[in-house]
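If you scroll down you'll find the structure; I have some questions about it.
Chains shown are a subset, placed as in the full complex.
Going in written order, the chains are labelled A, B and C, and every chain counts its residues from 1.
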Amino acid sequence: MATELADFLPQLDRDIRAMADWGKVADYIPELARVDPAQFGIAVALADGSMVTAGDAQKRFSIQSVSKVFSLACVLGRIGEQIWTRVGREPSGSRFDSILLLELEKGRPRNPFINAGALVTTDELLTGRSPRDALSEILGFLAAATGDADIHIDKFVAQSEAETGFRNAALANYLKSFGNLKNPVDYVLGTYFHQCAIELTCEQLARAGRSIAGLPGAPRLLTPQKARRLNALMMTCGHYDGSGDFAFRVGLPGKSGVGGGILLIAPGLASIGIWSPGLNAYGNSQAGTVAAEKLARKMGWSVFG
Amino acid sequence: MATELADFLPQLDRDIRAMADWGKVADYIPELARVDPAQFGIAVALADGSMVTAGDAQKRFSIQSVSKVFSLACVLGRIGEQIWTRVGREPSGSRFDSILLLELEKGRPRNPFINAGALVTTDELLTGRSPRDALSEILGFLAAATGDADIHIDKFVAQSEAETGFRNAALANYLKSFGNLKNPVDYVLGTYFHQCAIELTCEQLARAGRSIAGLPGAPRLLTPQKARRLNALMMTCGHYDGSGDFAFRVGLPGKSGVGGGILLIAPGLASIGIWSPGLNAYGNSQAGTVAAEKLARKMGWSVFG
Amino acid sequence: MATELADFLPQLDRDIRAMADWGKVADYIPELARVDPAQFGIAVALADGSMVTAGDAQKRFSIQSVSKVFSLACVLGRIGEQIWTRVGREPSGSRFDSILLLELEKGRPRNPFINAGALVTTDELLTGRSPRDALSEILGFLAAATGDADIHIDKFVAQSEAETGFRNAALANYLKSFGNLKNPVDYVLGTYFHQCAIELTCEQLARAGRSIAGLPGAPRLLTPQKARRLNALMMTCGHYDGSGDFAFRVGLPGKSGVGGGILLIAPGLASIGIWSPGLNAYGNSQAGTVAAEKLARKMGWSVFG
């Protein structure tokens, strides 16, 4: 499998770079708007412990919403199923930053992978500790999951989002009005913006996902049941209102971020980090989604048979 | 595996029957409202060709929305991907009979497994043929899939729904107003009500799903890619606004009907027919969902690792 | 006042005819789609008993939703305030044929002047009598209100709408599914389509509104309180999601129809019938709305001071 991949990834890299349409970088966070969309990297961690990469796989990028998987993992580790009293497990059918359902459903976000839900997860992580300690817990999880302590937060991106993240501020205040934030709004937002500004390379991201993929030799950071449930949530909710289409086309659980990253899981087989900063209409990486589909098809990786 | 199952299913049957809460039978279709909720059957078709059953597995029940899987399979076989110009592939986050999104999204249903989307599928199946021929095509598909021609439509149930199915009539008229039904409203509704009134036993349902599960020896009625895509749709959209929860708890693709049936697929491993007519708050079989969860956990069947 | 009007209306007629933009005739009812939009008529019934007209004031047009005022008047006469258990009194903020709020508000229409609410009113009128008798009651009310028995239903328009009125059929079925129609769906729709197909001239419409305007010498068909309340409903709900703008610009209660008619009331002063078949974006008469605004400003007629 490693050999087949080693042949395939360079070709995939060429195919992606030959694509005319890279999508548009997120423009609502000024620091991200400056990134060149014509970049692409991929890294695949296999069950045999090998890592195969292509393109810009060593370049650091802002993981943004991919961080929601790791903050949820931390919360599940700490309080377990109690988190579901505060947030649901259903696809929202709405944009990542939608506030509409929050009014109809009285402040309980549909799932932890839309922004409203991730703010609740972060709030839970903050409870009983400082923003610094909450961020340390996520960074510590990532260090353990990747076996690599060289993981940082880009303060300029966090700052940029703090200055312009009005929609997240709206969501946080709205949650607070329903009593579904325990901590001060500013603490939650500050922690959330810093968590989103964590930088990883594709290779680090692929390593970070090994525990969720249940690969042999991966650090045991989650019980198998928790890993399966994270995968289930990624499958039904990982790509906002493009989740159904991603499941249909790619057939693997994944989580995207507006920085252009995608964590893709082939349970038991591989953990994949993909990055290309141009986005499609749903706010998911345009080239990254195409690459995920091509990779899954080529390797015959689909959870659906 | 067959041996393990042969031990487990009778115990599962006892456990389910010991449950206090059977849920409520669908009361909006008078014929279904008369069914005793305290019934339960399960049948598992395995990859080795064996069939293991328990409880009321030989009892016929109204498959209702489970039929949407088979009508979609027929349409995919006939016109393939063209169907997606008329209906989406995203979870709706709404009740099975919701009309709200249809207004916001101008007559294009979110997916083929909510009522609005299934009416479009049925309309496509009707195009160029009579209601009788369209129903024959679905029945023919089921006969081929099960290897059993003894499959019938309960005319009283179809009649009962025709007399009281005002919400489906609203959906069909609303679709027509947007030009997203080609055939007369009455033809589409009549065909749809008859399709929903198909009766199967759990064993027949399990046999019918073997092609979708891609079991060795199953009739080749679908390409592997089409089967995978049906599974993806069942995973993200198969249980209406309870789809995320089902994926989280059970970890397998499935499709429920208000008759209390569930078709559950363990890709490559098993095709499962479950029936218990009492429903939970989402309109999915209460005991059937519990049984699906227990079975998947016991057998270690999850697409998520 | 009659003299001032006699001077002004011909000028208004010329001004309107000089307008470049007549709007678009309703195209969802084929019979109405054939009407030439470049027509305009106005008739003003004054408190002194005089009638001043201009333009096509003697031409018959399809009153469509203006009929909702008269069917509500009949129902208020028959069962009084009981009707408010079935329909609200609030502006909907939605299009005339919206179904969205009906789902959120469980089958209770916001007000009797959107289609869903008018279907409930018509259903109430049908209760205990045949469609023919219900229509006779509305025609009888109009005959008494106008003092003119020469009022008819255009059967071709009613037929045309019956064949293509899928959105109204959706609304009626949806109401029925919530138990908020007592009579068979087809009876209600048939009666509703015929009621909408009543034809009046501007002069007849102006005469019909005199009781609602409370003009001296008008037939006493309504108590003063009922007349005031009809006016209040016309003010807040008479122009669908353009009601606020109409109140802002014109300052008088009114009710529009997609046939291009507007009944405009200056309480105690005048009852006005206006007709021009081209519609604006809200489905209200384009030129008719302009004429209403110019007339109200010229005459200093505003309920707001």
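Assume a residue touches a chain if its C-beta (ideal position, glycine included) is under 8 Å from a C-beta of that chain, and two chains touch if they have at least 3 such contacts.
These numbers come from a predicted model, not from an experiment.
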| item | value |
| --- | --- |
| Oligomeric state of the whole complex, in copies, if 3 are shown | 4 |
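Everything below uses one rule, namely that only the chains that are shown with their structure count from here on.
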| item | value |
| --- | --- |
| Pairwise touch network: line, ring, star, complete, or other | line |
| Chain occupying the middle, per Cα centroid | B |
| Approximate Å spacing (C-alpha centroids) for the pair subunit A, subunit B | 32 |
| CA centroid of subunit B to CA centroid of subunit C, Å | 47 |
| Distance from subunit C to subunit A - Cα centre to Cα centre, in angstrom | 55 |
| Residues of subunit B whose C-beta touches two or more other chains | none |
| Contact footprint of subunit B on subunit C as seen in their complex | 98-100, 102-104, 166-167, 169-171, 173-174, 176-177, 185 |
| Residues of subunit B touching subunit A in the complex | 88-94, 101, 110-111, 213-214, 224, 227-229, 231-233, 235-237, 241-245, 247-248, 251, 253, 267-268, 302-305 |
